[in-house]
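Just one protein chain is left out here, and the rest sit where they should.
By letter and in written order, the chains are A, B and C; residue numbering begins at 1 in each of them.
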Amino acid sequence: MDPILSFRPLLAVMVSMLVIPVLISSGKKPNAREAWTFAAGLVKFGLIVSMLPAVLQGQEYLFTLSTPFPGVPIQLRVDALGMLFALVASFLWIFTSLYSIGYMRGLNEHGQTRFFVFFALALSSTIGVAFSANLFTLYLFYELLSLATYPLVTHHQDKKSKISGRRYLTFILGTSIGLVLPAMLICYHYAGTLDFTATGILSGQVPTPVLITLFFVFIFGFAKAAIMPFHSWLPAAMVAPTPVSALLHAVAVVKVGVFSIVRIVTGIYGVDLLSDLHIGPIAAGIAAITILAGSLIAMSQNELKRLLAFSTISQLSYIVLGVVLLSPKAMTGGIIHIAMHAFGKITLFFCAGAIMVATGKKYLSEMKGIGRRMPITMGAFFIGALSIIGVPPCGGFISKWYLALGTLQADQMPLLIVLLTSSLLNAIYFIPIVFKAFFVPETDALFNAKFQEAPLCCVIPLTITALISIWLFFYPQPFFDLARMAIN
Amino acid sequence: MPDLLTEIVNKYNYWLYIILMMIGLYAMIAKNNLIKKLVGMNIFQTAIILFFISMGYKDNATIPIIMGGHGGEAAHKTIEASQYINPLPHVLMLTAIVVSVATLGVALALIILIYQRYQTLEEDELRMRVKQK
Amino acid sequence: MKQLGLIIVIICGGLLLYATQDFPAWGDPTAPVHTHLSPHFITEGLHETGAPNLVTAVLADYRGYDTMFETVVVFCAGIACILLLRTFVQRTRGREYRHTPTGVVLHIQDPDKDLNNPREFELIDNMWVPHDLIIKTVSRMLIPFIQIFALYVVAHGDFSPGGGFQGGVIFGASLILLALSFDLRSSLRRISEKMLGILSALGVIIYSGIGIACMLLGGNFLDYGRLTAILPVDPDHIRAMGMLGVEIGVGFAVMAVMVIIYTNIASQGRHQQGL
Partner (left out) sequence: MSAHYPALIILIPLLAAFLNTAFVWLDKRLCYPTTVLGLGGSVYFCIRLLLKVVGNGTMAYHVGGWAPPMGIELRVDNLSALVLLLVSVIAFMNIIASRKSINEELTFKSGAFYTIYLLFVTGLLGVVATADLFNLYVLLEITSLSAYALLAMGNQDRAPLASLNYIFLGVVGASFYLLGVGYLYIMTGTLNMADVNSLLPGIAGSSAVMVAFVFCLVGIWIKMGLFPLHTWLPNAYSYAPVSSSRVIAPLMTKVMVYVMIRMMISVFGLDFVFEQISLEGWVVALASVAIISGAVMALAQKDLKKMLAYIIVCEIGYMVGGAWLGNSQGMTGAILHIVNDAIMTFALFLVLGNIVFTRKKTAIKDLRGIFSSMPWTMAGFILVGISIIGVPPTCGFFSKWYLLLGGIEAGASFFVFALVLSSLISAVLVFRVVETAFFSPEDGGHEHEKAALNEAPVSMLVPLGLTGVAIIAVGIWSGYIVQHIILPFIQQGIS
């Protein structure tokens, strides 16, 4: 059926961009500023949800801004896959802004206006990526996101953040300009279009060797997916304030990278073409290496946020692995994992930030017995950890279950083993934290004090996200439908 | 070889002017003194002017001013194109002369400024003084 | 540098000389140069423009647009010299003036004090040179003739060799001769910098003004034929009239600019002291 032409996609993207002038002008009055951020977040989420029913019925929304190149418009299309991602991102933005109020004020950071402005910009570009109708539009928002996150990563403006910012840009911009842009142009040169279509645009037009090289150029080119060896920007980006790490470097930015790869697989190449090329397993192998290596490195980390970063790296490759396996179940699992991992990991980051605010601790070695002081936070942390490990009753279990089934469906026994091993590794590096937090006598006098949590603005969001990641175990239905529609 | 010779003899004007141009160009590149460069520049431009003028020349024809054009009696008798040489190159070169003069004027003005600042017009010394500043 | 220059020169010269082999022989009447455009200029020029001097005809009429910008080039050079060189130096303490009628020298201490009637005084500065009577007298006699001749060259441009540029240059030369034989100040006293500037602008304004007048009269820019509407001349010579007009404009501009360039370069932009 033909798509619905409407402004709603553009609005959904632009809302948080339009609010920027207001944020700047109300920079002197923090309360008004945060109120505006909230309003924008709610409106954004509302707009996206308003499009959900039609999308669930297989409808699509379409908006064309202009046509810079013949056959390549700047175009927004809302389909199942994009909807899934947009839902997660915009929903979590609301809680993140609540959280960042608590966090930023708690540590009274400088340049808060700048922080909120670029946060809004980053969200706009994330939704833009989610709703892109073709590779060019996706690239456009992808780059915008890279630039919008730079001032957030380097928020502290000291030497450390300067160096990390440099690394961040080198990896992100370097790959996108150096790899993705030429690859995209070659696609356009052969196909004459860049639209995402279910059948793919490249089949039968491009010599096979070019196809194969292009595929890997894309896989590595979208460095936001943090596939090794292009992963080291993510740990570096952890110098950012925790809300940034939470939303952007556990959900928005990294998922944008994965999302782009999913789009390449489903939209540009098409499942049939890829399965003819027989490069799925190789890509899956690359992903598997990243999964294991990520988990292993994570085990050796002492700084909580870096540990989470490496765990993110390995979790992202779950999604890639699931998608390149090309078996329906695996792809479903991978796509759902976008959502499940998002809720789980953001909870963990929120907890890390809450600990920062309340006690100023960032190293695991200092967190013995912290559970007594901050039971809610650590409880949420436990749930998040379970979800990441993939233990029922948490959302993570479902996606991992489907991934496992998918590996069997594609009869890739070794990959199944990889998945299980890495879950085991996850358990190995998460459970001790929780254990030490609750059952080890505190060494630090700081924790003698009885129950004393971080400010409410921090605690509420992380509780809610934790509860949601449980709730998703019982009611994953909407995401399921979206994922199924996305792969059919 | 002989045909080359005849070639040169037939078009000795072009050969002379091109050689003259190259002398000027060489002076512009190789000379060290700014005034000498300027002189080279003028030789170059003048050679081009001569080159153009010479291309307007036509065998057994005279300067392009109609005989007895004053009273208007020439207005009635037909004029042979072969009588007069081509006026166009002259026109063009009037313009080119003016352009070269104007350029020379501006260049001299600049040279005065340079001399006021550095008290020299030798390029190597100029380079030294620029480094010192 | 020298070697590099030599290489460049040899390459360029070689190319140019190599290409001359395709040229038609020198003076060959059948060469395209002589067969394509020039016949029309020669045979039709007089009828179409009414100017027997074909060079002027092409210069001021067929390619009048070029010539206007040629004038603009001169004009531009003049203004550029002013922009680059003109400076107002600080008055030094203790200046000496000679009162020209009487020859009395008076000394002024206060740098800000001005003379009440400066035209009668002349500054005595270190660059001061005493006049040579012979040179002064001779040039005093020559200058009027030079200027008359200049006017003739301008006016007669479309009948015989000559025109605005030539005439303007000659006229400017007469003023420069004045500046050389007397000194810069006395020539500037006769024609001030302000006057020169305005004249140079006036010249180009005359030229483009005539062109625009043709536009207003319904023709294209510089289409002198249209001037019949305002000039009481027979249509055969109307274009010649238009040419004369623009030549006069050119004359003004060139004369003024020549003097401007000279004065600025000669005195390094400090007009108050002569050579």
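Just so we're on the same page, a contact is a pair of C-beta atoms (placed from the backbone, for glycine too) under 8 Å apart; a residue touches a chain by one contact, two chains touch by 3 or more.
Computed from a predicted model, the values in this text were never measured in an experiment.
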Chains on display which the left-out chain touches in the complete complex: A, B, C
Contact residue for the chain not shown (choose from A:S16, A:S90, A:T154 or A:T332): A:T154
Contact residue for the chain not shown (choose from C:A51, C:A77 or C:L188): C:A77
Of B:I8, B:I23 or B:I111, the residue in touch with the unshown chain: B:I111
Where the unshown chain meets chain A, residue by residue: 65-70, 74, 110-111, 136, 139-140, 143-144, 147, 151, 154, 157-159, 161-162, 165-166, 169, 173-174, 177-178, 181-182, 185-186, 188-189
Where the missing chain touches chain C, by residue: 15-16, 18-24, 31-38, 40-41, 61-66, 69-70, 72-73, 75-77, 79-80, 82-84, 86, 88, 193-194, 197-198, 200-202, 204-205, 208, 211-212, 215, 219-225
Hidden partner interface residues of chain B, rising order: 21, 25, 28, 34, 37, 41, 44-45, 48, 51-52, 55, 88-89, 92, 95-96, 99, 102-103, 106-107, 110-111, 113-114, 117-118, 126, 130, 133
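The rule we apply is simple: only the chains that are shown with their structure count from here on.
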Between chain C and chain A, distance of the C-alpha-averaged centres to the nearest whole Å: 75
Cα-centroid distance, chain B relative to chain C, in whole angstrom: 19
CA centroid of chain A to CA centroid of chain B, Å: 71
Residues within chain C bordering two or more other chains: none
Parts of chain C lying in touch with chain B, wherever the complex brings them together: 1-2, 4-6, 8-10, 12-13, 16-17, 20-21, 23, 25-29, 33-34, 37-39, 41-43, 45-47, 50-55, 57-59, 63, 66-67, 70, 73-74, 76-78, 80-81, 84-85, 159-161, 165, 236, 261, 264-265, 268
Residue ranges of chain B in contact with chain C within the complex: 7, 10-15, 18-19, 21-22, 25-26, 29-30, 54-59, 61, 63-66, 68-70, 72, 74-75, 78-92, 94-95, 98-99, 101-103, 105-106, 108-110, 112-113, 116
